[in-house]
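All protein chains of the complex are present and in place, except for one that has been dropped.
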Amino acid sequence: MSKISEIGIGMLGYAFMGKSHSHAWRDIPLFFWPPPAIPKLVVIYGRRESAVKEAMIRYGYKKYTTDWREVVKDPEVEILDNCLPNYMHKEPCIEAIENGKHVVCEKPLARDAKEAKEMYEAARKARVKTMCAFNYRFVPAVRLAKKILEEGLLGRIYHFRARYLQDWIVDPNFPLVWRLQKEYAGSGPLGDLGSHIIDLARFLVGEIAAVTGVARTFIEERPLLEDPTKRGKVTVEDAFTATVEFENGAIGTLEASRFATGKKNYNVFEINGEKGSIEFNLERLNELRVYLVEPDERKYIEGWREILVTEKVHPFIEVYWPPGHIIGWEHTFINELHHFLDCIVNDKDVAPYAATFEDGYRCCAVCDAILESSNTGRRVIVEY
Amino acid sequence: MSKISEIGIGMLGYAFMGKSHSHAWRDIPLFFWPPPAIPKLVVIYGRRESAVKEAMIRYGYKKYTTDWREVVKDPEVEILDNCLPNYMHKEPCIEAIENGKHVVCEKPLARDAKEAKEMYEAARKARVKTMCAFNYRFVPAVRLAKKILEEGLLGRIYHFRARYLQDWIVDPNFPLVWRLQKEYAGSGPLGDLGSHIIDLARFLVGEIAAVTGVARTFIEERPLLEDPTKRGKVTVEDAFTATVEFENGAIGTLEASRFATGKKNYNVFEINGEKGSIEFNLERLNELRVYLVEPDERKYIEGWREILVTEKVHPFIEVYWPPGHIIGWEHTFINELHHFLDCIVNDKDVAPYAATFEDGYRCCAVCDAILESSNTGRRVIVEY
Amino acid sequence: MSKISEIGIGMLGYAFMGKSHSHAWRDIPLFFWPPPAIPKLVVIYGRRESAVKEAMIRYGYKKYTTDWREVVKDPEVEILDNCLPNYMHKEPCIEAIENGKHVVCEKPLARDAKEAKEMYEAARKARVKTMCAFNYRFVPAVRLAKKILEEGLLGRIYHFRARYLQDWIVDPNFPLVWRLQKEYAGSGPLGDLGSHIIDLARFLVGEIAAVTGVARTFIEERPLLEDPTKRGKVTVEDAFTATVEFENGAIGTLEASRFATGKKNYNVFEINGEKGSIEFNLERLNELRVYLVEPDERKYIEGWREILVTEKVHPFIEVYWPPGHIIGWEHTFINELHHFLDCIVNDKDVAPYAATFEDGYRCCAVCDAILESSNTGRRVIVEY
Partner (left out) sequence: MSKISEIGIGMLGYAFMGKSHSHAWRDIPLFFWPPPAIPKLVVIYGRRESAVKEAMIRYGYKKYTTDWREVVKDPEVEILDNCLPNYMHKEPCIEAIENGKHVVCEKPLARDAKEAKEMYEAARKARVKTMCAFNYRFVPAVRLAKKILEEGLLGRIYHFRARYLQDWIVDPNFPLVWRLQKEYAGSGPLGDLGSHIIDLARFLVGEIAAVTGVARTFIEERPLLEDPTKRGKVTVEDAFTATVEFENGAIGTLEASRFATGKKNYNVFEINGEKGSIEFNLERLNELRVYLVEPDERKYIEGWREILVTEKVHPFIEVYWPPGHIIGWEHTFINELHHFLDCIVNDKDVAPYAATFEDGYRCCAVCDAILESSNTGRRVIVEY
């Protein structure tokens, strides 16, 4: 066995996504062996020094900083991993690209299509690898769905319907966090959750041609984080619904909400084709439901197959555990960042299995179109 | 026990719905004892003499006819039960009303809102009882959902989403039956299936204020029934999707299709409120899923309750079998027609638990609005 | 169409089973058209005159009696349908057989194997048709399981496990009804529920060779029905568990209880074979779960098929409703009694799809063996 090289990671952010990504970088060699390269956790950035210092120790980084520009310039950093809030995506990513770093950026790529377009343009001109971290493309069951579609098992596609439902702000006294402010987040569940199902729609079914949409803010004011006796304005939607028309003629619905009581991380999609159908639910991410029309003589055993996607023949599973030993949400990042590593080290395209910055931009364009339709009451043809 | 009186039934149609309703009339005394009255099956109408004669024997009617006017005029007939195709709803119903018959009419009430309005006007002026047969209001689990909503267990309602999916015309060689022709059916799955979920939306959540919609015909020509070597034009939609805004502020999606491979009679709705949620699936009609927010000290046992709606305390169940001995689709008609019988004999309002002709009309108005939105690309405010 | 003949039914019992069977006889012509013969409801027997008279009217019998001997002798009665408690099975059945009546008897055939043997001997010698009413053989999904097994789709069978769980006597103050008294019932859930799963085991997998068993009475005294201030002894088991060895080498477990809180009519079985598996749950009786090993190139879509057993190609369904329009528990009796009618009119064997009196007897022998094992602590080889 020849020696495996190392590759330097610079991380922006240490909270939810920073933790998920850091964990994934660490776990890659344990599962994917031999790895394309061994990730070396060089530096982590955060605004609060005490917190980022603790994160450094906890996650295993060599150093920390409270100035993100140090990361994008650090000569040891070969990959910039941007896990910051949406309003901090554009600038660090573009600077890193310009500094010759490979860049993976959390979704949505930006707060709106205009901002995303700039990032996409920067990525397109550069020679580095860039990826928009739509991690649900890396759920084994979703990749299995992709394979089933690629093989044409469903035939012509008629319907796609998806809903991404959560319930964490149903309480009207939940505070006005950054995700509820347009300035920082761009939009509400549309960009946060809707972007995931829009990306899956594009990944699995094809390009989106037109939408109608209704966005709604149910609770218009909320307590301020810094002073709960005062209230501030919620400047993003609390939920949206949309109809969607695909370029290939399929039609569907999209919906996301943070007001769906009892739904925790309910990212569900359904695809109906002339020869079969597929259903997926992120809360049971190790499973895929598949319906396939049987020939007449086997019609009596036609049914919904509940596939436990934990077999060696299933995507990604070979590196994990024996059949039936399920994996968790965090493994999507291990799969995704391993893919990015492979693309970098072996100079492969991140597309079509990972989302590019172009995908990230197009997703933002669909989000913008849904908001526009909600505002104008008109069907909007998406312009990319 | 005093003698139970009889009440004469005149039936229009002997096929799918004619059979379901005839069976229900017969079963009422066996289950609901003592019944308000014992249905006497007087006469059944159909176009084909040999078939309607056989139906007469099979279902237990005293006589048959191939002229529906004989039924609406028959002095022995006290209740007209109209199970004919949509284009045959208006005329017999109005004549029967004018002849002083009580009338139950299958859904959708008519091919469009204009036609339905005439029927509603006729019913409004008459002293007879009229009911639009939206039988899914009489599923025990749906009635349990209604009760839960009436008691306010879910609090303010944020979302309603429903889809009624079937797959019986996915095969492009399925013939051009009457349900695929606008002249006879008015519309496709919108009136046939969508009307059910629109009625449930109105029954459970409240009046619909505005919609956007996309209707689509996937297979534009099909073999003629009478000569399969020739093809004729499909003049109704194959599927539709819609966004919906309720007067009370809730938003949602509606969808119906006959192209959802693997979905047979998949009438599903989900309601999300601030304090809980409800889910229902007609393919498992004996079950209701209910989520209720628990107080903090019981938060750890908060979850989706899968309620087997077969207990004595559940709606309608007392007349059937012991717990866990499930009932079927056909029982919705027994419950519904028993209710109508009770309203007639004991002079009660069919509303709010059954649908009136006004409900039937309003449902048609929503259907028309969805089609209009699909044609114009604009959000349509429903005018009743 | 030539005229369809009638056949006279004499019913013993009007309660739970009497109602189910009466309903089924009435519904046969409506669903199975043309029927082998049209059941004519001649006479119904019950002990309480007012109740049996009401049942006569409600179910549609011509006359009633409080003397069962009148039924077994009635010249108009061609089929005796015995729905009485277990202790009233033997005598009326044997007399009816001797009077040349066809006899269907509710399960368990008798209180013990000795009594059942006498009935079986009487049936064996007679020329009339006899059937033990194990109605779950007539669930469409169970019959589909049978077909799958007959076709060898599962290969060699390794395991059968079944449990029939209810919870209606968990409350220690539930009264001492006849089902809790050995004199009337013979045994507790063993004969009542266990007999069903033993019959399904024999029907689907094969003859039972040996058992071990544990029977247990959790609540030993209960309030008397006639005077709740007094308590009487429960003389049957409240639950049993057993291991079972089949003649063909398969092994399994059997269990029944009336103390399984939350289980209402939970009759569940699972079969594992070398090439596939089957699962069934009576609370979702329209569904069958089937696993079939796929060839290597299709291994990635191997999974549990959830089959909605409501297609025309499925057993019995053709006479009911379109796909997805589910049927209920009561339909098992319609299917079963139609089968019996067909066997009588067209002189067919009731076996192998219905249970014979021999099957009823063998089932009792297994029950007795389980009780014996519980008493002796030894594995019992079942002697038939």
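We just call them A, B and C in the order they show up, numbering each chain from 1.
Just so it is clear, a residue touches a chain if its C-beta (ideal position, glycine included) is under 8 Å from a C-beta of that chain, and two chains touch if they have at least 3 such contacts.
Predicted model only: the values in this text are computed from it and were never measured.
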- Listed residues B:Trp33, B:Tyr87 or B:Trp304, member touching the removed chain: B:Trp304
- Query: Any idea which of C:Asp81, C:Glu255 or C:Glu306 touches the chain not displayed?
  - Reply: C:Glu255
- If the hidden chain were put back, which of A:Cys83, A:Leu282 or A:Ile301 would touch it? A:Leu282
- Task: Please pick, from C:Arg47, C:Lys62, C:Arg124 or C:Arg216, the residue that touches the omitted chain in the full complex.
- Result: C:Arg216
- Item | Hidden partner chain, residues of chain A it touches | 1, 16, 19-20, 22-23, 26-27, 29-30, 33, 54, 58-60, 166, 168, 263-266, 282-286, 308, 310-311, 321-331
- Interface residues of chain C (partner: the chain not displayed): 154, 158-159, 161, 163, 165, 167, 170, 212-214, 216, 218, 239, 241-245, 249, 251-253, 255, 257, 259-263, 272-277, 291, 293, 304, 373, 377-379
- Message: To test your reading of the contact rule: which positions on chain B touch the chain that is missing from view?
- Response: 144, 147-148, 153, 288, 290, 292, 299-308, 311, 313-314
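Rule of thumb we're sticking to: only the chains that are shown with their structure count from here on.
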- Note on the structure: Per mean C-alpha coordinates, the chain lying farthest from chain B is A
- Query: In angstrom, rounded to a whole number, how far apart do the mean CA points of chain A and chain C lie?
  - Reply: 53
- Message: On a C-alpha centroid basis, what's the spacing between chain A and chain B, in Å?
- Response: 41
- Task: Give me the residues of chain B that touch two or more other chains.
- Result: 263
